[in-house]
Every structure is written in structure tokens, then in C-alpha cells.
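Encoded as C-alpha cells, the structure appears first; notes follow it.
Missing here: one protein chain of the complex. Every other protein chain is in place.
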Amino acid sequence: MTTAITPLLGAVRRDLLIAVRRKSEVLTALFFFVIVVSLFPLGIGPEPLLLKKIAPGILWVAALLATLLGLPRLFAGDHADGTLEQMALSPSSLSLLVAGKIFAHWLLCGLPLVVLAPILGLQFDLDADALSLLVVTLLLGTPVLSLVGAIGAALTLGVRGGGVLLALLILPLYIPVLIFGAGAVEAQISGLAAEGHLSLLAALLALAAFFAPWATTAALRIALE
Amino acid sequence: MTTTNRLSQIFYHYASPATFYPLAGKMIPVFVVLAALFGIAGLWIGLFVAPTDFQQGEGYRIIFVHVPSSWMSMFIYCVMALWAGIGLTMNTRLSSMMAQALAPTGALMAALSLITGALWGKPMWGTWWVWDARLTSELILFFLYIGFIALQASIDDPRRADKAGAILALVGVVNIPIIYFSVTWWNTLHQGASVSLTKAPAMAQTMLWGMLLMALCFWMYSIAVALIRVRAIILERERHTEWVKQLLAGEKHAGA
Partner (left out) sequence: MLGHSQWNSAAEFFAMGGYGFYVWGSFLACAVLMVIEPLMAIARQRAALRELAREQLAEQLNKETKES
């Protein structure tokens, strides 16, 4: 069993090590998240009640955009230096390696957002219950963003105007995550049960975890042909 | 066993662009005529025969173009994904070209559905746009079409463009029900404009006939345009093959 997932762990370790050497990339996405969230009150006005109502949506939209920032680099480096071709030829399954890379992307781009979100939520006067629910939804939702985003990253690998194209392809597919993620927190704020939203988010996660690495692998093989 | 062999033989025979190109040329006029006939019948029923709706007055007549374009936009996406999937799995060039030829027509249908929806919404709801589940889903479908077209347009190698497009189309097809479900869910939670277009009281028989005839017209139109476009794509892609050179020589001969 351990031998089966060794390549996955290897891929995770490798990507984390690379990221440690280039911290600025991770930090840029995080600051982008903070800045986007802080722009909304400036654009809308400082009225606390209104801000509290739209906070879940703002935090979630900002999280979508921040995840998008790191996606073009998910496979680009490995593609440029030929590592990706080595991976495709290696005896261990490419899907597992891809799953490892996606997991590493989530650890680097998704998890920091989850940690930072409650602090930003305080700016919008969210109470403790709403904040903890926000963390739960992000914890369930951001992996889906990394998983689905990886398909787009693989499809646009080495393509003209890759970054913008990636946003165009992937953002419509992010809509269900946005709806259930922000919806759960909104429902809770307005005194409704959020369990339905959470179980649907979990279902999305299960579906994405099952299909996305596979679709990403297929897309990568096409890019490598 | 022999029948399946025979079937696959027929399939591969017509899946060759060289045989399909002239065949499509013969099929186009048929579908144009069909589209015109269904269109005339549908418009006549829709504009002259169908009675006035007692709730929406004459404004409801937008239904005769709105519903067919919405149906076609969804249907074409599925057909497009099917062709793209066949192209990906069976490696038939023509299937991928069909998918590519269908995408602009599908996007046009989604756009028409949005335009006519807005023109319907203004007199009925008082605004051009309502974040109604159907309109929102249609908008997202339009985005999906644009993504497909943009991805194919930005990859230079046609074979890679076909395959990448196919994966995107298949991912889209899996996602469409999820998106539709999530948007409906979202819409029911945020009860704002709950005036549903479908809750129209029992539609008169003639209205239904008008709508069906118009839908058939849009369907035939879509096939005709897709065939015209697929012929252009075949020429663009196969220009260095022997059969295209012969075809051109033949046309020159016929012209002279």
C-alpha cells in the first residue's frame, strides 16, 4: 500500500521543496487575496450590515481568483525543463504524480487562503460561528478549485495567452463551488441550516478528486505529444 | 459480427473527409429547404394562428424564438461534446471537425437565447436582466462555448486543438447538470424574481405546435450552417492532400 502512493508523496515533496526556494510566488497569491478582499469595502462603502451580508461572497470570489494565479505555473516549470516528459515515461502512474502535484498546489495556494480567510472575515464583522463555517467551506472547496483548475492548466500548457485563457476556461466551472461555499456561510448568517450546502460541497470534492486527476493526465498526454 | 464489421466500414467510409465533403455539399440544400419550410409554418402559426396569451398579451410571442434558441444551445453543446468525444476515442478527424464547426452555432444560439430573454424580461419583469436560474445557466453555457472556441483558436496544431477541445467539452458536459442544479438551488434560496417563464398556465395547443415547428426550423438551420462550416474547415485542414488538389482541378475544369 505504501509503495502504491510513494510516487504521489514524492511529487508532493518535490513541489513543496521547489516552492520553499521560491517563496515569493506563494506570497504574491496570498497578498492578492488580501488586497482584492480589501478593495470591496472601498468600492461599496463602509456600511457594516451590507458588508456583513456580502462578506462570504467576496471572500469566496477572491479565493477563486487567488487560486487561479498559481495555476499557470502548476505544470509550466516541469514542462519547460523536461521533467514532465520524464514523469510521463516513468514506470509509476502519471495520474498519481499528477494527483501529488495537485495536492502540493492546494497546500501552497489553497491552504494559506483557508488560514487567512477568518482574519479577513473579521474585517467584515463576521461572528465566530460564521468564521468557523467559512473555514470549513474553504477547506472543502479549495481542493476542488485546485483539482478542476489542474485540468485547465494542463489544457493550456504551452498555449498562446495561457493565463487569460485558463481563467476563461476554468471560472465558469468554478461556479458550483462558489454557490455552495458562499451559500453555506450566507445561510448560516441568516439563521438557516448549512448542512445541505456542506454535503453538496463534499460531494463536489469527491467527484473532482475522482475525475480531475484522470482528465488532467489525459490533457497532459495530449500536450506532450 | 459481419454486420458490425459492415457498419464500421460504412462509418469509416463516411468519416473520411474526402467522401464527406461532396456528400455535405449535397446535404446542405436539403437542410436549407427544410429549415425554410419549418420556419414559414412555425412563423405562420406563431404570429397568425396562436391565440393571445391572457396573462402576457402578445408579448409572449417571443417564446417562438426564445425557446427554440435555448433548446438548440443546450442540444448543440451535447452533440458537440459527443462528436469531440468520438474524435478523441476513435481518432476520426472528421468528428473533431464537426465539433469545431458546431461550436460557433451553439454560441450563437446561446446569445440569441440571452438577447430574446432580455427582450422578454423587460416588458414582463420590468428589467432587461433577472438573475433567474434559466437565464443564469444560459449565460454560463455561453461562457463554456466561448471557452471551447478560444481554446481551439489558440492552439496551432489542429490535432492537439481537437483533443484538448474534446477534453474541455467532455468536462463541460459533466459540469452542465451540476451547474444547472447549483444555480437552481442558489435561485430558490434567494427568492427575488420568482416569475417563472415556465409556469405559464396550460399552453394552448397551437402555441405548442408553433414552438415545435420553430424548434425544428432552428435545428435544420443549425445542421445546414454546421455543414457549410465543416466544409470550410475540411478545406483549410486537408489542403495538402491529393483529393483536395483533384477536387480543385475538377472544379476549375467544370468552371472553364
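Letters A and B name the chains as they come in the text, with residue numbers starting at 1 for each one.
Everything below uses one rule, namely that a contact is a pair of C-beta atoms (placed from the backbone, for glycine too) under 8 Å apart; a residue touches a chain by one contact, two chains touch by 3 or more.
Everything quoted here is computed from the prediction, not taken from an experiment.
Note that the absent chain touches B when the full complex is taken as a whole. Within the full complex, the residue among B:50, B:155, B:170 or B:183 touching the omitted chain is B:50. Only one of the listed residues, B:116, B:152 or B:187, touches the absent chain: B:116. The omitted chain makes contact with just one of the residues B:7, B:90 or B:232: B:232. Chain B meets the missing chain through residues 47-52, 57-59, 61-62, 65-66, 69, 104-105, 108, 111-112, 115-116, 119-120, 122-123, 221, 224-225, 228-229, 231-232, 235-236, 239, 244-245, 248, 251-252.
Keep in mind that, in the parts below, only the chains that are shown with their structure count from here on.
We define each chain's centre as the mean of its Cα atoms; on that basis chain A and chain B are separated by 32 Å.
Residues 151, 155-156, 159-161, 165, 168-169, 171-173, 175-176, 179-180, 183, 186-187, 200, 204, 207, 211, 215, 218-219, 222-223, 225 of chain A are the ones touching chain B in the complex.
Within the complex formed with chain A, the residues of chain B that make contact are 140, 143-144, 146-147, 150-151, 154-156, 159-160, 163-164, 167-168, 170-172, 174-175, 178-179, 181-183, 185-186, 189.
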